[in-house]
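Up next, chain A:
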Amino acid sequence: MIVTLNRRSFLASTAAATGALMMPGIARAQDAIRVGTVLDVSGIFDAYGTPMDMAQRLAVSEINDAGGLLDRPVELISYDTQSDIALYTQYAQRLVRQDNVDVVHGGILSASREAIRQTLRRANTLYFYNVQYEGGVCDRNAFFNGVTPAQQAEVLVPWAMSRSGPRVYILAADYNYGQITARWLQKYVADNGGETVGMDFFPLDVSDFGSTIARIQTVAPDLVIAPLVGGAHLSFFRQWAAAGMNARIPLASTTMGVGNEHKVLTPDEGNGMMVAYNYSQELDTPLNNAFKERWIAAYGNTDAIHEIAVSHYMGFHLWAEGVRRAGSVDRDAVIEAMEDGLSVEGPSGMMTIDPQTHHTTLDVHLMEVRDQKMEVAESLSQRPPVDTQAVCNLTENPDDNTQYEIEF
Partner candidate 1 sequence: MVRCCLKEAKRMDLAVVILVEVLYAIAWLVLVSAGLAVVFGMMKVINLAHGEFMVLGGYATITAVGLGVNIFVAMLIVAPLVVGLFGLIVERLVFRHLYGRMIDTMLASWGLSLMMIGAFKMIFGNTTTGVSGPIPGFTVGNYQINGYNFFIIVVALLLLVAMLAVLRGTRAGLVARGAMQRPDMASAMGHSPDRIYMLTFAIGSALSGLAGAVLAPLIGLVPTAGAGFIAKAFITVIAGGPSLVAGLASASGVFGLVNQFFSFLVSPVVGEVALLVAAVALLRLLPRGITTRFFRGRL
Partner candidate 2 sequence: MAETVLETEGLTMRFGGVVAVDNVSLKLKARELRCLIGPNGAGKSTCFKCLCGLLTPTEGRVFLRGEETTGWEPHQIASLGVGIKMQVSSVMDGLSVHENIWMAARRFNDTDAARRKADEVIERLALGAITRAELGRLAHGERQRVELGIVLAADPWLVLLDEPAAGMTGEEVERMGDVIREMTSTAAVVIVEHDMQFIRSLASTVTVFHRGRVLMEDHVDRVMADPVVRDVYLGKQA
């Protein structure tokens, strides 16, 4: 291999050949469909990743128990990215070059998604990002089934403000998710006649919030909204409660509970926090109850189930349905089948692919944490991803490859 003329076209045409070349001695099970995942099963984001990995394995075993996909078994190749963004590109490259997978599911933090999205696009390997995020990514090679700000924050903000007051303080994780989400929150606060009186960003390893809690008190907001992420940021909620602030200023979050934080915190620490997600374990639907039973059969109890584990599970089934409809695992065939407005019903209700954005239309529930549970206060059914729809149209512009950010 000498210097290649055009790297992209080269990769596309020889990805399969390279993979085979690199591991000459190993015979492959030609008939298995190969699914790759990259998830943080260890490190400070393991609270997100481990249940997602469990959900992934559950979904794969469900499909294999039912005879596989297109009469072929599904083989899962998963890598633990150890909460290290640099490992994402490494393992993504390995998945496409060496393991030669048919699809990649995974990525948790938006940073990890952006680290691998281009690699997978270049390699023409279909990518599913199954986690709630800040919205706006427009890429025909990728599908998104997590809630975006227009689905989540747009309803959470007015609801939380109506239960507290118009002066809002925002505390966000300092990376693309937190930065962009904070700007959406600012917009919705203003749209609802409120005022953002303060905004702070915290790197993901900050765990001492003492000075911040004092600062918030000098501003005395009516409401704090905290899109904080990861194990270190969990201490904010602890310290907030330890200072007795939870009795004084109501708190809402777009992320709290996604990693089952409400189960790690004591009831006293967590009670009253307001959130909005696509899923709650407390949803009493036949599909959710059946799902929980299967989960219990596999893992003993439902402790680990959380929002993004379920969306990961749903994302995998969305892809599986796309493969069934397409009758092949070929990337273009699957994309076309998916763009046909394909939908799947599961533990979190109905999910329908929006062909224009490759995002999904889904249910959103406004919830309040009560005794380590998320009690549903209000359900809003089938909300489309209007934020991304406003900027992204893959039907007209299939080569688009940008993440649009909210201008404010």
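Selection criteria: all candidates are chains of the complex that A comes from, given by their letters.
Quick note on the criterion: a contact is a pair of C-beta atoms (placed from the backbone, for glycine too) under 8 Å apart; a residue touches a chain by one contact, two chains touch by 3 or more; residues count from 1.
Values in this document were obtained by computation on a predicted structure and should not be read as measured data.
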Touching partner of chain A in this complex, picked from 1 or 2: 1
Residues of chain A touching candidate 1 in the complex: 42-44, 46-47, 50, 82, 174, 200-203, 205-215, 217-218, 220, 231-232, 234-235, 238-239, 241-245, 248, 264, 266, 269
